[in-house]
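One chain of protein is taken out of this complex; the other chains stay put.
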Amino acid sequence: MDSLSRRRFLRISAATIGATAAAGGLAGHLAGRGTGEAAAPSGLQKIPTFCDICFWKCGAIAYVQDGRLWKIEGNPDDPLSRGRLCPRGTGGVGAHVDEDRLKAPLIRRRQRGEDVWAQVTWDEALSHIAGKMQAIKARYGPEAVALFSHGLGGTFLKHTLKAYGSPNIAAPSFAQCRGPRDVGFHLTFGEEVGSPERTDIRNSRCLVLIGSHLGENMHNTQVQEFAEAVGNGARVIVVDPRFSVAASKAAHYLPIKPGTDLALVLAWMHVLVTEGLYDKDYVAQHGFGFEAFAAELAPYTPEWAYPETGIDPAVIRETAREMARCRPATLVHPGRHATWYGDDTQRARAIALLNALLGSWGRKGGFYTPVSMDIPGYPYPPYPKSEKGKVDNPGARYPFALETITTGIREATITGKPYPIKGWMTYATNLMTALPNEPETITAIQALDLLVVVDVIPTEMAGWADVVLPESTYLERYDDLNPELFREPFVALRQPVVPSPHDQKPNWWIARELAKKLGLESYYPWKTIEEYLDYRLTKAGLSFAELKQKGIIHGPKQPVFFDEGVAPVFPTASGKIEFYSTTLGDRGFDPVPTFTRPAEPPAGMFRLLFGRAPVHSFGRTQSNPLLNEMMDENEVWLNADVAARLGLTDGGYVRLTNQDGVVSNRVKLKATQRIRPDCVYMVHGFGHTAVRLRRTVGRGASDAQLITRYTTDPLMGGTGMNVNFVAVEAEA
Amino acid sequence: MARYGMAIDTRLCVGCMDCVVACKTENRVPEGFNRDWIAYEAVGRFPTLHMEIRSERCNHCDNPPCVTCCPTGASHVDDLGRIVLVAHEACIGCKACLASCPYDARFVHPDGYADKCTFCAHRVTDGLDPSCVAVCPTHCFTFGDLDDPNSAITKALESRTAHPLLPAAGTRPRIFYLD
Partner (left out) sequence: MTPELFITRHNDLIDPFVHVWSWQIPIYLFLGGWVAGMMIITGYFMLGGRHTRRSPLLSALPGVGLVLLSLGMLALFLDLEHKRYVWRLYTTLQWTSPMSWGSWILLLVYPVLVLTWMVRPPVILEDLSQTIERVSRALQANRRIVRVIGIASMIIGAALGVYTGVLLSSLGARPLWNSGALGVLFLASGVSAAAAFAHLVTRSPDERALTVRIDNVVLASELGILTLFLLGLLAGSAPQVEAAGLFLGGPYTAPFWVFVVGLGIVVPLFIQILAARHLIQHTPIAPIMVMAGGLALRWVIVSAGQFSHWAHGAMRMH
């Protein structure tokens, strides 16, 4: 076995980073192409697939010139991208040529987290993992291995884990992102918002964005429709402590005090109800508990909301009336990343209720009912039943959680209760920066017998692993089919456009080979991935050959709005829109949302807010050379007047220290008028400490590192992360 | 002869940099260099602010100082839509054109010649839009013949107010930002 460089993978101790000496056997694996390729084809090929830089799955067409990837454009036939990719998808070429990518399987040779690795064969790596998993199963049961997976590529790994017998499969996108929003809407309408969001932005005549920064948050269809709506003269209302790009397009910009959005929504609803501006017919026809709800709203006048939010009562009234004027084509956007303050489910429910008052659910310009094509699954043997059940939410202490709670698994790993978790596998998620309070994640990891990380790049999480498995990028692999849940039914195919440059493998291969080593071949009856895909498509009456050639096959159009024939069904306790939720009341929660005032920042400190840049996805694109060139570091936004008072200069470097004494990496200061004086803002995903991400290590600062406090939502276990405060000082 | 220009709708542009990335891959622009870029210009005092976001590039001016100053004729106005182009093998790399451009739109390519946005002449010849125009998710670009009374760009400029950049510099730029 060859040893890789001795340079530290990440800074765990204060030891300095030494120079490296690549061992002799490295040269062959670092240089050169993958094994067993045919000669490169000549001429220009255009191969359809769909993108994986974020999770929107936009249809794309890769242009390959003489066997080399030239550029990627949108697939004009794709309803999500409509022929145009976002900057990250356009920059997908960089993911393929990224020199910092993982290249071969690695097994750690020393203490977990130290940077000494052995490069091994796939057979050795998978045998090692299978051996450990069988040992854990024998001693603790198969439930003791958990899978954290994000994205479509996790499908086959989930299949293997379920076949192995573990029910503990989670995505951080629930408890650390969309969860509160989906639960809040589920409690109100009986259905989640979903992804892609079921928002009919392009037909909205009034669009309300609460913290949502479309245009910087670059979910393709959302931004395209946002521009369409703006172009059609839609009235945009933006509520944000920061003057975002969306705010610059708004007819009304409300510079709200962070943490007080719920108060504003309550006051808006108060205006609509007391002035009789809500959709009375819609509410009468579809609503339950309206009178009780209206009574609860009585104290929430605009005058009450003013000192809480900082928004002038006249503005609250004016904007409420604007929303009413444009209804039912008024869309109060549910947002996406909703884990802010710990009362986020109730805030999302309030937004749902506001939409319900405006009658936008199920109506054009509001929310449509998503549809999809029916593609039968592959027939597998049934999965083993688990006696113990899931570990993340014992006793259903978070009674309304709709999905597995990642931080619940983490907690069980640390405490060993309700039962021990001894193995983690992660797919395409960097838990070190996705989960709040990094020290807790490290504590959990130290309790594990096995940590397997499957990823494309050597992230901080990979640095803590026992085994690192390099996956091919989306451009180099097949994946499961995507029969998207959207405005119109279609199915999309992801297929390789170029070969993997080194020893990377696709997720389906990894999952299947691991299953074989675990004695679970019966769960993988298909011999090739093409056989699997062909089977499912044929069962749906579709042609695999046609899908390979076109990338997308459309299904027959279906109605998506009530007035197109969709039945107004609300799978709630009352069967109607729950203005007053007895489900919540019975459990001791507020049946109608109430407002909790957020804590004030300690003296001299600012609330830490974070968000997105259009050229990056979370922390997974900073090493992509094209996207890194677009933005190679983040900045901390601080109000210009405050900066002047503190003697800090725009463009100078500062450090942030949070309330628990954690000090950030040096980060550039953006002294700007575009933010309130009481908070600071950073784009998430920078400040990497994984030294093998050579292009980006040490650039910018990590917001995740500073998020050591979080507030757990009692309804569904979401982790509110906007509850940290920082002081800003010039770097020494 | 056609006279190509662009109208860019600042109401719609969100400054996502898709145009920058697309240009990079389409034209194989070397690492570290930009043929186009985004300008964010914010005015006011919080919270009463106004911001204009612009995708900028060479303006393919009607009075291009980069063409008048070129000692070899490498920098020239092409017959194709009067696009301003550089003939690489005639360029000596004297950089007068870099100094002559008030928009700072040119740079020196690592291979030695002066380089800049070409309005994707290689695509325009085939009847395609420049790649920045084709990729933009907000559809804020209109590209076309300014001398054609029926073109989309002429209609756009007739129906909305617009401003070019640095009009007092006397370059008569052909990119207009719709207000």
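Every chain is named by a letter (A and B) in the order it is written, and numbering of its residues begins at 1.
Just so it is clear, contacts are C-beta pairs under 8 Å (C-beta built on N, C-alpha and C of every residue); 3 or more make two chains touch, one makes a residue touch a chain.
Remember, it's a predicted structure, so these values are computed and weren't measured experimentally.
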Study note, to complete from the structure: For chain A, residues touching the missing partner are 630-631, 650-651, 672-674
Point to revise | Residues in chain B touching the chain absent from view | key: 17, 20, 32-34, 37-45, 56, 65, 67-74, 89-96, 98-102, 104, 106-108, 111-114, 166, 168-170
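Here, only the chains that are shown with their structure count from here on.
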Check your understanding: Using the average of all C-alpha atoms in each chain as its centre, how far is it in Å between chain A and chain B?
Key -> 36
Practice item. Provide the residue numbers of chain A that touch chain B in the complex, in ascending order. Key: 70-74, 84-87, 90-91, 93, 214-216, 218, 220, 223-224, 226-228, 230-231, 243, 245-249, 253, 255, 614-615, 625-627, 629-631, 639, 672-677
**Study point:** Of all residues in chain B, those that touch chain A in their complex
**Key:** 9, 11-12, 14-18, 20-22, 24-26, 31-32, 42, 44-47, 49-53, 131, 134-140
